[in-house]
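Every protein chain except one is present and positioned as in the full complex.
Per-chain numbering from 1; labels A and B assigned in written order.
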Amino acid sequence: MLEWLESHGHWGFITASYAIAALALLIDVIGQRIKRNDLKRRVLERQARRQLQRTH
Amino acid sequence: MNRFWIWLTRFASPPVFYRVAGVWRPWLGIGALLIGGFSIYWGLFHAPEDYYQGDSYRIIYLHVPAAWMSLFAYVVMAVAGAAALIWRTKLSELTVLACAPIGAGFTAITLLSGMLWGRPTWGAYWVWDARLTSELVLLFLYLGVIGLASAYGDLRRGARAAAVLALVGVVNLPIIHYSVRWWNTLHQGETVRLFGESSIDPSMAWPLLGAALAAKLYFGWSLLGRLRLALIETESDKAWVAQALDIQPDPDQRQNGAEQRASTKAAPEDPAHA
Partner (left out) sequence: MELSLTTAFRSALKRDLQLAWRRRGDLLHPFAFALLVATLFAIGVGGESQLLRAAAAPVAFLAVLLALFLSVDGLFRPDRDDGQLDHLLVSPVPLSLTLAARLLAYWLVHGLGLTLAAPLIALLLRLDWSLLPLLMGALAICTLGMSAIGLIGAALTVPLRRGGMLLALIVLPLYVPLLIFGCGAVVAGGEASAAPLLLAAALSVFLTTLAPFAAAIALRLGVD
């Protein structure tokens, strides 16, 4: 894998480092989105449970 | 002064902060995207080639802003930590927790891009260069803060413990930096620096400043996003959260919220079960 990276000269290293940064950015953005959806689901679930208790 | 404090406490109240942060965040995101995209595009394809390092120097448009931000995030974390220990406001505690992963990410990117730059320049992925070594120690400091905060079961206590560690770390950071520099000159001569004291051409410099500004804006964007999520998580039983998430609020949510105010974690159990 390292040989493959080194066979591309300077631009190989440049591309690799910017790709790592882009990946980190993507993980941050998607991670926050997933967390938001997860929190929303939890609030909705809790509301549904409360609703159920009220009707009983 | 008094009026400023009133404004500040009002601003730090969760619903207000959530709303204001939501207004600022898109602007920070758009600014980071436009400025960063343009600066990096210019740096990669239009800035002239470096006489000594060839094309590989173009990694500075990533490496140097990330390195600056790795320190900046630590300082922000320490300042928030001081506020958390003095005033014990929830928002400053959450800021300590939110800064750590962003800063650790910037540090990791600095290290990785530095290694990828080192291979064509020094002929090795890792050289015990003073700056890289300090960054490595900084990464361990971040990991310590993150580990400590998550080891406490309670979110706020963990945040305050992390705040103490962040403050101790920020005092030690310059000492570590200068000691490592001293150690470096002891063991080996000066090496080529990715971004040294030498003057750099303006056509190379301004994309760097642009990228640094974009990194700051992105930091703000990510921090505000994490703070908003953390506020939802810790206040998930309050009525304003339902509104913020576009959910119809429960009619009896208000009194439940008051009951649960003591607990700061997002308690999975319904208060009626307790």
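Methods note: a residue touches a chain if its C-beta (ideal position, glycine included) is under 8 Å from a C-beta of that chain, and two chains touch if they have at least 3 such contacts.
None of these values were measured; they are calculated from a predicted model.
One chain is not depicted; across the entire complex it touches B. The chain that is not drawn here is touched, among residues B:143, B:205 or B:247, by B:143. Among B:21, B:161, B:230 or B:244, only B:161 touches the chain that is left out of the view. Here one chain is not drawn; of B:6, B:20, B:151 or B:209, the residue touching it is B:151. Residue positions on chain B in contact with the hidden chain: 85, 137, 140-141, 143-144, 147-148, 151-152, 157, 160-161, 164-165, 167-169, 171-172, 175-176, 179-180, 182-183, 186, in rising order.
Basically, only the chains that are shown with their structure count from here on.
Taking the mean of the C-alpha atoms as each chain's centre, chain A and chain B sit 17 Å apart.
Across the interface of their complex, chain B is touched by residues 6, 9-11, 13-14, 16-18, 20-21, 24-25, 28, 32, 35-36, 39-40, 42-44, 46-47, 49-51, 53-54 of chain A. Residue ranges on chain B touching chain A, taken from their complex, read 40, 44, 54-56, 58-59, 62-63, 66, 102, 105, 108-109, 112-113, 116-117, 119-120, 218, 222, 225-226, 229, 232-233, 236-237, 241-242, 245, 247, 250, 252, 256, 266, 268, 270, 272.
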